[in-house]
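With one protein chain withheld, the remaining protein chains of the complex are depicted in position.
Showing chain A:
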Amino acid sequence: MTAYIVRRVIAAIILLIVVTMITFAIFFLVPRLAGETSTQLAAQYVGRDPSPDALAAVQKNLGFDQPLYQQWWEFAHGIVAGRTFRYGPDASVCHVPCFGYSFKSHLPVWPEITSRLPVTISLAAGAAVIWVITGVAIGVLSALKRGSVFDRFSMGLALAGVSLPIFFTALLSLALFSYKWPVFPNLQYVPITQNPVLWAKNLVLPWITLAFLYSALYARLTRAGMLETMSEDYIRTARAKGLPERQVVIRHGLRSALTPIITIFGLDLGLLLGGAVLTETAFSLPGVGQYAVEAITDNDLPKIMAVTTLAAFFIVVANLVVDVLYVAVDPRVRYR
């Protein structure tokens, strides 16, 4: 098992390296292939009508004159070992993990991201708790009471949940509960360390909005899974043993039905931690997702690289955790 985990971790690291290479290639190479010279690239990061000297300096500072693999190498090296940028006689040390400086604001990227991470984590984790509990509970009850009024109602709601765009539900909930009936007025992110009550209160709407979508998805998945497992032969065996129905459902039915959901949950959470772009934007939450949007609109390469690397990191880690969990959950899965 340990050997398996070690192997998986190594594979995950390799995967991450490849992902950064590909992102690097996309964002640095593609403009070049499209015909932009390194001078033109540099021109995006200096003011209007730059002097050729200034351009050359920027080009050199940002490393645009170096071959691509070397640029990537310095980028990767910076993440694990830090990096020193020289501006003529001046040097600035960019600490580990170094994702460089924003081309636009000239601020180091990583501290900006870490300051935004708690927002995204708060949003994703809170929503995840809500959607797992409600989604699974509704899914199980719907499956057990298949065809009942409850089942029809909740599946109708779930259909709405999966089909309504999150932007719509977010703005609707804002319009209703923040403006029309100001139950949650002045939504502003407050760090949990500062005021836990306000932190939670101001996150309720984003949580519910995000959880509505996922809860609907999970309710449908759980229902389908339960309907399938509850007709398995081993459920009949469990009943034939004389187990009370509650144990049959939870220990035998749910145990099987939840296994695939764990996988999906890991990936969903990993994806969200990389930035819940839409929800953060709709609720003006200063999280990683919003940062990503900024990075893209500004075409700020170090920021883009940092955000994608982080997102890839979360997804790869989530994958890893899910795979290891899977082995623990399903004895038939052999670790290879």
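General observations
Just so it is clear, a residue touches a chain if its C-beta (ideal position, glycine included) is under 8 Å from a C-beta of that chain, and two chains touch if they have at least 3 such contacts; residues count from 1.
One rule holds for everything that comes next: contacts and distances are computed from a predicted model.
For the omitted chain of this complex, the UniProt record lists the protein as "ABC transporter ATP-binding protein", which is one of "Phenylalanine--tRNA ligase beta subunit", "ABC transporter ATP-binding protein", "NADH-quinone oxidoreductase subunit C/D" or "Sarcosine oxidase subunit delta". Within the complete assembly, A:A238 is the residue of A:V58, A:A238 or A:L269 that touches the hidden chain. When you scan A:S38, A:S256 or A:N319 for touch with the missing chain, the hit is A:S256. Within the entire complex, the positions of chain A that touch the omitted partner chain are 232-234, 236-244, 247, 251-252, 255-256, 259, 329-332.
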